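The complex appears here without one of its protein chains, the remainder shown in place.
Order as written gives the chain letters A and B; numbering starts at 1 within each chain.
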Amino acid sequence: MPDEIHRSELLQKLQGRDTIESNFSELFEDILPNEDNLDVDKAYVSEYRQLVKHLRSEVQSRDNELVILHERLTVMNKNMEKINDEIIGSSIENNVLQQKYDTLRVEYDKLVQRWLKKVQKEADKMNEHVAQADNQVESKHG
Amino acid sequence: MSDIHHLVWNGGLNTQIEIDKSLVFMDDESKPLFINVRLPRESYFVLYASSLLHKIKLKLRKDIDEVLPYIWFEQDGSNLPWNIPIGTLHDVMNPRISELPIEAAASSTSILVWKIRMVYGQELPQNHIPLTNGLEQVQKYWMHQWKQACFVLNGTSKQIMSMKMDDSKAFWQSVISRNVDIFSSMSDKIVPSIPRNIPVMVHRQNYMDFISQPLVIPQKESWKTTTLQTVLDSSEYTTTEQNTLAVVCQGIDVPCSILIEELYRDFVSLDGFLHLILQQQ
């Protein structure tokens, strides 16, 4: 058995809905599905169609070009970034190596100095011995 | 054919559609292009896409056929999936009438306009079913919905599978041409006088991304006594929020004490389902 109380309440609500949802509906065009030929003057229209066709294909090819160029640009920018990063990396490496080299150079110079001194000392010692030996030989034969 | 069902079938919405700028040539780039149309609640957006594009045909950058598979509709940036009835989409995304200030809504100078956008893009939204076969695909989908509804109502898809080819065509055609008499005579062949279960789809307000699958109502008692409240109680949608939820159907608040079978027969949508929207009180 249909519920009369509910039905009249629903009916009222739906009617209220329609009042609100239909207010000023004359400002809104009616529309049917699947409409595909709203043209009236056929002769005029075929020319229009041609023009539009041309324009559209032009626009399409321009749009296509733009897309390709844009992509290229993006890739190039990325490559640039990569290269910049590499340069920075190399720079840093270079600095580090330079520092290392400087340190090593100082050390090396020091080592060379020490070695020279050592060699000199040894040479002096040897000269001393040779001088002493000469003196001894001289005094014997003297 | 009840008067209620007539009102449901004939419901319409004032809709302002803003057209995606990338679709058209504009003389003044700063002004948006609008089409103001009256859309029926009981239909699918996709059925009107081509007609809308025809209205602005001379401004279009591309051919309509090229554009159609990449079109969808949005409100406030959210996709409005084409496979849900228009009225339901509106009710999900907008406050119900009873929420509007009474004086404003009922006044003769107030206007209710649904503002949406027609969007064009190569990357379709995640929850948009791609349309590769045009209207034929829409018809298949609609038929698929009815098959499910039929199975729920009858326990078998026989009623719809054994429909004559002519009847089947007429059924779909009645949706396109909005002929409520033919539609009803066809749906009467599917909806039994004693349904096994009621096909219901529940939506949450503003939550277009996760539309619930059809709700299966566990049948505890006869449909002659099962109310909407019982259905909500037994579902996952109402836990602590139960007392603060309002149920909207076809744009109006529906009392929870109403029998679910009654509600179905009067408020069923074009796809054989009863679409309910849960909104916060």
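Convention: contacts are C-beta pairs under 8 Å (C-beta built on N, C-alpha and C of every residue); 3 or more make two chains touch, one makes a residue touch a chain.
In this section, contacts and distances are computed from a predicted model.
> Pick, from "Mediator of RNA polymerase II transcription subunit 20", "Cytochrome c oxidase assembly protein COX11, mitochondrial", "Glycine cleavage system H protein" or "E2-like conjugating enzyme", the protein name that UniProt gives for the chain of this complex that is not shown.
Going by UniProt, the chain not displayed is called "E2-like conjugating enzyme".
> Taking the entire complex into account, which one of B:Thr132, B:Ser162 or B:Ser193 touches the absent chain?
B:Thr132
> Which listed residue, B:Val152, B:Leu228 or B:Val248, touches the chain dropped from view?
With B:Val152, B:Leu228 or B:Val248 as choices, the missing chain is touched by B:Val152.
> Just name the one of A:Arg62, A:Lys78, A:Lys100 or A:Lys121 that touches the chain not displayed here.
In the complete complex, the chain left out is touched by residue A:Lys78.
> Which candidate, B:Met26, B:Leu58, B:Ile194 or B:Val216, sits in contact with the chain we can't see?
From the options B:Met26, B:Leu58, B:Ile194 or B:Val216, the contact with the absent chain belongs to B:Val216.
> For chain A, enumerate the residues touching the unshown chain of the complex.
71, 74-75, 78
> So that we can see where the missing chain sits, which residues of chain B does it touch?
Where chain B meets the chain not shown: residues 81, 83, 126-130, 132-133, 140-141, 144, 147-148, 151-152, 157, 209-211, 213-214, 216.
Convention: only the chains that are shown with their structure count from here on.
> Using CA atom averages as chain centres, what separation in Å is found between chain A and chain B?
45
> Chain A touches which residues of chain B in the complex?
Those residues of chain B that touch chain A are 3-4, 7-8, 11-15, 35-39, 43, 47-48, 50-52, 54-55, 57-58, 60-63, 97, 100, 105-106, 108, 110-112, 135, 176, 250-255, 257-259, 262, 266.
> Where on chain A is chain B touching in the complex?
Checking each residue of chain A against chain B gives 2-3, 6-7, 9-11, 13-25, 27-36, 38, 48, 52, 56, 59-60.
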